[in-house]
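The complex appears here without one of its protein chains, the remainder shown in place.
Up next, chain A:
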Amino acid sequence: MIEFFVQPFIDFEFMRRALAGCLALALGATPVGVFLLLRRMSLMGDAMSHAILPGAALGYLAFGLSLGAMTVGGIVAGLVVVLAAGVVTRASVLKEDASIATFYLLSLAAGVMIVSLRGNNLDLLHVLFGSVLGLDDHSLLLIAAIASLTVPALAVLLRPLTLECFDPAFLRGVSRLSPVAHYGFLILVVFNLVAGFHALGTLMAVGIMILPAAAARIWTRSLGALLACAVGIAFASAVAGLLLSFHADVPAGPAIVLMCGLAYLVSLLLAPGGLLAGRLPVRKHLES
């Protein structure tokens, strides 16, 4: 038992690094995912993750497989898309989802073209799918630093962001913090996607954000419980995914996201109000 669950982490440094990286992602990226879900922007997180590709690719084109260049490139590209989409949303008839979609499609096409101009398919695979089992010191520090920035930033933004999700018109009426909450949050999304893309790649970075959040939402009724539950599910899925990858010799990134997905499907089935509960006999109702 211990052999199966603990020994891989004791024996192999790359497993410990992967574990640390996933813990940081669960603490930072997953709470951001919870707010993406609550803001009904789940799919936009996905779009944003594609938007950071050309930045990372340009960094790669200029400096080779350099962590710093690809990170800075990814963050810049993500912020440009967020701001451009924000401007378009305010200045045109297009809604936010449409304006983000247009920019991310442009961005993704540019990214794939840049990557294929130089470099081989292996590099493209690295950018698209990450390398959670190959995290070096710098990548790990970067992921940890972004998580360390995200948690206090979310704590500061918590009240305005909650109101911005729940009742934006009211927030606009009583304070000027609405744009601060909106853009502050989108910046956090970009940073955490960049952190996630080093471990899981641009395609699956959103997986550890949205899937645990969706699973936790089914079980919980308060925001605090939702955040705690989502972080727990994310970390447990990451551990399970790493072990699956180790013992079954499958790629780690997809294994982690699949485990998050499994947690979601099980929640969907078992949770109160889930698919199974609808088939059970109705419980006795209360007096009032």
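Definition applied: a residue touches a chain if its C-beta (ideal position, glycine included) is under 8 Å from a C-beta of that chain, and two chains touch if they have at least 3 such contacts; residues count from 1.
Here, contacts and distances are computed from a predicted model.
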Missing subunit (named according to UniProt) among the choices "ParB-like N-terminal domain-containing protein", "ABC transporter", "HTH arsR-type domain-containing protein" or "ATP-binding cassette domain-containing protein": "ABC transporter"
Residue touching the undisplayed chain, where the options are A:2, A:91 or A:169: A:169
Option touching the unshown chain, where A:126, A:198 or A:217 are the choices: A:217
Missing-partner contacts on chain A, residue numbers: 38, 40, 156, 159-160, 162-163, 165-170, 172-175, 177, 217, 220-223, 226
